[in-house]
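After the structure tokens below, expect a handful of questions from me.
Shown here: the complex without one of its protein chains, the others still in place.
Naming follows writing order (A and B), and every chain is counted from residue 1.
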Amino acid sequence: MLRNATVSAIALIATLATAQAQAATEITWWHGMGGKNQEVINEISKRFNESQQACALTPVSRGTYEEALASGIAAFRSGEQPNILQVFDAGAATIMNAPGATIPAEDLITKAGYSFDRDAFVNGVRYFYADANGKFVGMPFNSSAPIMYTNTEAFEKAGVAPPKTWEEFETIAPKLKAAGYIPLVGSQLTWMFFENFFSRNNVQMASNTNGYDSVEGTTINATDPNLLMMWTKLKEWHDAGLFGFYGAGWSDNQAPFEQGKVAMWIGSSGSFGGLQSTATMPFSADFLPYWSSIEGAGTNSFIGGAALFAMAGHDEAQNKCTADFFQFLTSPEIQVFYHKATGYVPITTAAYELAKSEGYYDEKPVAEVGIKQLTLPGGEWSKGYRLGFYPQIRSIEEREFNRIFSGETSVEDAFETIKSEGDALLARFAKTAG
Amino acid sequence: MADLTESPPLRAARVRRSRAPAAAPAPAKRVQFDAPVLPWLFLAPQLIVVAVFFYWPSVQAVTSSFYIEDPFGFGATFVGLSNYTDALGSAEYHRVARFTAAFTAIVTALALAIGLLLAVKADAVIRGAATYKTLLIAVYAIAPPVSGLIGMMFFDMHIGPFVTFARWLGWDMQVGLDYVDTATAMIAVSVWKQVPYNFIFFLSGLQAVPVSVREAAMIDCASGWRRFRTVTLPLLAPTAFFLLIINVTYALFDTFGIIDVMLKDKPANNPVTLVYKVYNDGFRGNDIGGSSAQSVILMVVVFALTILQFRFLEKRIHYG
Partner (left out) sequence: MHRTRPLDHLILILGAVFLAAPVLVAFMTSTHTAAEIHTGGLQILPGSNGPATYAEVLTRQGGFTGEVTGLRMLMNSLILGLGFAVGKIVFSMLAAYALVYFRFRFATVLFWVIFTTLLLPLEVRIVPSFQVMSDLGLINTYPGLIVPLLASATGTFYFRQFFRSVPDELLEAARIDGAGPVKFFWDILVPLSRTMIAAMFIIMFVYGWNQYLWPMLMTTDERMFTLMRGIKSILQVWVGSQIPDYNQAFALAVLAMLPPVAVVVIFQRWFIKGLTESDK
């Protein structure tokens, strides 16, 4: 009897739920995440659907970042686009240069009747997906920062402290080497020592205000004397055995650190989750160093990761739901949940404060380094960059970096090449607007 | 009628023809049906699918090659042939093209040679034949992302078993850093993936060789090598020609997944093929016009190459 009652109760609830689902406005979210991160996205979507009745969100994994963008483009051209599309940092210029494809997140949210406070977002996040006037076009979602991981044993053995600046690095590196370690290794040097060289040292990366003002005539500042200084040093360190280079692959450079052979590794703020299960030694983390010799250096870094874009071509009810979801997503509770589950940084100050008050960083101090670095005082050139065909420009940078360390080219020639080929690509991109 | 294959005179005729010296190939068949409508009916399914799903999209891809366009379809600048001249004029493109040619030649030659050797041997042995066949074919069934992963881990610069082995031999192999080392690893994995394919088709070609022909060959030629060269190889020629074309297209087009995994999606200064560049510029970088032009160039080159192969090689093939 009881069993029957339970069954009918469940049936009733199921019917109600279906009825609600049918009444709800359905929206879709295409993203480029797999594995654990995909499960977290599903969890957030479920929570959103449970939190209200008007909207039903369905997240769909569309392969990798590139595949997600390509399928979003293909779908948009056929009128089958999702409501929300996740686009990665280097692809941001592509979608932001096609204004008809998206509704700026800020417009969408204010139109839905919410107030939008730009200052609620942390410094490093605020401008990256915004237009030249500071209006949010993309909704920052998964964000990370390049930080320096330190091998605790190595520093104890050498009797030195982790460096804040590259000048400090130069004084301690020989001691780390003498203690039997490779002092420094970095993954994805394009992000660490190129893009974020400009942000951390507050140096202009491209003309037209880092490309924000216009696509016409934008050129890349790849022959900046300070940048060349940094890379000349890197090459010297490499030749002196103070800097290890293992090619462009991310994990090839991370592995020696995990094996305890390296004192400092520049990685992502999100890397610590993985490191906890793979590092063979205790480790800590610190900010990405900067040059104290450069005036105004020490500013926040650019974020890496991806943002969510509201695609155009949907009706009011659906856009309202997208706005509701964006609001839900930026709530401190969801941000902290996401931060803890994935290792990406919280994007609002409120969320950061909440995580702090919950004592999360007492438990995992390394988790705070990335968000702290993003909340550092901003500079004129640490807001972000908007460069078309940037994935191809990155490929050029990677190619030239390999050639620098293999001795095939000089630092000057390499950056000359990056500049000339990069500028050619930027000029090409300007033509895509028609 | 259904027993036609079994009728003795016919089998004798077949064998006689098979052993006859190669003659100049007739257009297709000496005898053909004359039916005006029927062939079109037989061809219709393939032609419709090809027209709708190949030519229709391809025409758009070719059109794109004359524009620099916004991928979302909002803007486009007609640039005439400049996408073509940009690609053909760049030193990087030449470097990639040279590597692609070498890569394709080596992968095709190795994959065909190993596949043929194994097929001939598997055809010759009786004991354990089924086991060998299953083992040799099974690799073809490994999921491509995982075979790429196996290849990548096998050649990992820190912990790869092959790299450890190479160090022991005094070869400091650094895949991802050293051009030649990376190329070696890429070729090895690409060949490994393709050998089972060639093995299957060579084996099916060999098994279609009538037993009577083999028996006659055993009597005529005592030396195994001579038998292979004068009897087996000519009979395999139609299959080999098919496989040659397929392997060339495999090496050119289908290896990019392997290359991408091996390079950990960062090409840097490492060798890549032309299709990888098309993928990198078009799919990853959203330069639709530029990548379309590159693929049209590639298509024209491969088409020319194929016509050459048909002209010069197919003449030497004796069908049936």
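By definition in this document, a residue touches a chain if its C-beta (ideal position, glycine included) is under 8 Å from a C-beta of that chain, and two chains touch if they have at least 3 such contacts.
Keep in mind that this is a model prediction, so the values were computed, not measured.
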item	value
Among B:Thr77, B:Thr230 or B:Thr249, residue touching the chain not depicted	B:Thr249
Contact with the hidden chain (one of B:Asp70, B:Asp86, B:Asp156 or B:Asp181)	B:Asp156
Missing-chain contacts mapped onto chain A	28, 30, 33-38, 42, 45-46, 58-64, 67, 70-71, 73-75, 77-80, 82, 144, 187-188, 250-251, 254-255, 258-259, 267-268, 270-271, 273-274, 277-278, 280, 342-344
Footprint left on chain B by the chain that the document does not show	1-2, 4-5, 7, 10-11, 13-14, 17-18, 28-36, 38-40, 42-43, 45-47, 49-50, 52-54, 56-58, 60-61, 71, 114, 117-118, 121-122, 124-128, 130, 132-147, 149-150, 153-154, 156, 159-161, 192, 195-197, 200-201, 203-204, 207-208, 210-212, 214-215, 218, 235, 238-239, 241-242, 245-246, 249, 253-254, 256, 264, 275, 278-279, 282-283, 288, 291-292, 295, 299, 302-303, 306, 319-320
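The rule is simple: only the chains that are shown with their structure count from here on.
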item	value
Computed distance of Cα centres, chain B from chain A, in Å	40
Complex interface listing, chain B residues touching chain A	68-77, 79, 86, 156-159, 174, 176-178, 263-264, 266-270, 280-281, 283-287, 290
Of chain A, residues touching chain B in the complex	66-67, 69-70, 73, 76-77, 91, 94-95, 97-101, 188, 245-252, 255-256, 259, 389, 391-392, 395, 398-403, 406, 408, 428, 431-434
